[in-house]
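Omission of a single protein chain aside, the complex is shown with its protein chains in their original locations.
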Amino acid sequence: MNKKLNYSYYPGCSLHASASEYDLSTRELFKTLNIGLTEVPDWFCCGATPAHNVDELLSLSLCAKNLELADKVEGDLAVACAACFSRLKFTQHTLEENMTKRKQVEKAIDAPLKLDGKVKHLLDILARDLGLERLAAAVKKPLSGLKVACYYGCLLTRPPDVPNLDCAEAPTIMEQVVEAAGAETVAWTHRLECCGANFTLSRPGVVIQLTNAILESAKDAGADCIMVGCPLCHGNLDIRQKEIEGVYKADYNLPVFYLTQLVGLSVGLGADKLGLDAMIVNPLPLLKEKGLL
Amino acid sequence: MKKKKMIISQETMDIDFVRKVEALADTSVRRCFQCGKCSAGCPMATFMEHPPNRVVRLLQLGQWRRVLEGRSIWYCASCETCSTRCPNKVHLASIMDALRKLSWDAHGPSKEGYVQLANKLFLQNIRTYGRQYEMRLAAVFNVKSGQFLKDLMLGPKLIAKGKLKMFHSKNKNLPEIEKIFTRIAEIRAKGEAL
Partner (left out) sequence: MSRIGVFICHCGENISRTVDVERVAAEIGRHPGVAFSTDYKYMCSDPGQTLLKKAIQEQRLTHVVVAACSPRMHEKTFRKAVEVAGLNPFLCEMANIREHCSWVHEDREEATVKAIDIVGMMVERVKKNRVLAAITVPVTKRSLVIGGGIAGIQAALDIADCGHEVILVEREPSIGGHMAQLSETFPTLDCSQCIMTPKMVDVANHPKIKLYTYSEIELVEGYIGNFQVTIKKKARSVDEDKCTGCGVCMTKCPQKKIPNRFDQNIGMRSAIYVPFPQAVPNTPVIDRDNCTWFKSGKCGVCQKVCGPGAVDFEQQDRLVVEAVGAIVVATGFDLYSINEKPKGSAIKGYGEFGHGKIPDVIDGMTFERLASASGPTGGKILRPSDGKEPKQIVFIQCVGSRAREKGISYCSKVCCMYTAKHTMLYHHKVHDGQAYVFFMDARTPGKSYDEFWRRSIEEEEAVYIRGMVSRLYQKGDKIVVMGSDIAVGVQVEIEADMVVLATAIQPQKGADTLAQKLGISYDKYNFYSEAHAKLRPVECATAGIYLAGACQGPKDIPETVSQASAAAAKVMTLFSKDKLEREPVVARVREAGCVGCFACKKVCAYGAVEEKEIRDRQGNLVKIVAYVNPGVCAGCGTCQATCPSKCVELDGYTDEQIVAMIEAL
């Protein structure tokens, strides 16, 4: 019998707000798979893109402090949000390589740094720690006939030497996970292109243009829906989808699922435990049509 | 559009500034041989007056004012495509971070206001609340940027879906966060960090 997996958990700000369904579905899925998840008490914002954009030292210090908090909880650190994941990995990478910055950060958080704790995205935990075989064995309702476009965006794989989650140019980890859940995946061209991320607040016009190209590519490839592992990508693809359809006179109607929602569905979790009602593009007609609900 | 002639001399090439960029970004500016691969793959290049390769070129010539006065650095999405594909391992995404920081130190000569405002509010939120609350961020941004009606249609829908929380609990680590902000300010005042 395999030892029970246990993780400390850093949800990130979005999962406590706009991406609450990602948080909910993550907790429910892990419970079902018998994986322990303990939220880091009083974690705070990693600084996300705005912090490293204008003040890298602040960004590194905020992340380093959060890593220190996470160290007090048993297990590797599980991170759901691709942006938080990227910042935490960047912090470990930078402070291991650059001694000047390391000293500055140690002064800023007034503590010696320990960088050996492992930071893992949920995908890594499902595909490698749990393993695809055990994941597939836990599937009760395979997502048969559902054609999924896996969207990686920027921060899960780039730059190649930092997140080390998968190959930067031809990753397959998302496809592997959702295929283990019984779904089909489509080959499409824009799975690694940028959606405009946090420009959603300051320059929504940019986001609309970039996100449209992504939706168009997924639709052209024959996808029924999109799967993401990042609340920022989700916000742009899901929340802004209607608006984009208006601007570009298009009809996409592509539900945008978090990976935990789709995998959760396959292990038998109900709509209420996956927060499907929180999605702006209604997924229920698609799931009913495919006999998945 | 009129373009100023570039007068090049040892006096007009500010190499100290470039060294600061290189220290902050932990990468080399001189390594770039202007192949343009960064600009080819940049999702934001069409919104920039100086495409990414030209930002590096201007730095090679020590012409930082031309870079900081423009909007290019504020339109970088930090998607890391440039850093990933650069044949010379010039970490351009980090250079962009460094430039934005130095632009703030120089009190923001750029014409680009919205992105800077959003960043400012974001950082203020961390200092005050410890976490981001998107509702508050969006509302304050719209007020401060004078776009009261921006994304008006999205708000109610998101509230109905439980996506915009109105209330939040107090983070126990707030004093620690405040200390990080003040310590960083002290380190910089002492000249121990850029």
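Which chain is which? They are A and B, in the order written, and residues in each are numbered from 1.
Here is the rule we go by: a contact is a pair of C-beta atoms (placed from the backbone, for glycine too) under 8 Å apart; a residue touches a chain by one contact, two chains touch by 3 or more.
Treat the numbers as computed from the prediction; the structure is a model and nothing was measured.
Touch with the chain that is not drawn comes from one residue among B:59, B:86 or B:177, which is B:86.
When the omitted chain is restored, the residue from B:34, B:147 or B:182 that touches it is B:34.
Listed by residue number, the positions of subunit A touching the unshown chain are 167-170, 189. Although one chain is not shown, part of subunit B still touches it, namely residues 31, 33-42, 45-46, 50-51, 53-54, 81, 85-89.
Just so it is clear, only the chains that are shown with their structure count from here on.
Separating the centre of subunit A from that of subunit B, both taken as means of CA atoms, is a distance of 23 Å.
Against subunit B, the residues of subunit A that register as touching in their complex are 13-14, 16-20, 41-45, 47-58, 61-62, 65, 69, 94, 97-98, 100-101, 104, 107-110, 154-155, 158-160, 168-169, 193-194, 196-199, 201-204, 206, 210, 239-240, 243, 277-280. Across the complex, subunit B meets subunit A through its residues 23-24, 26, 43-44, 47, 75, 77-81, 83-84, 91, 93-94, 96-98, 100-101, 104, 114-115, 117-119, 122-123, 125-126, 130-135, 137-138, 141, 145, 150-151, 153-154, 157-158, 161-165, 171-174, 176-177, 179-181, 183-184, 187, 192-193.
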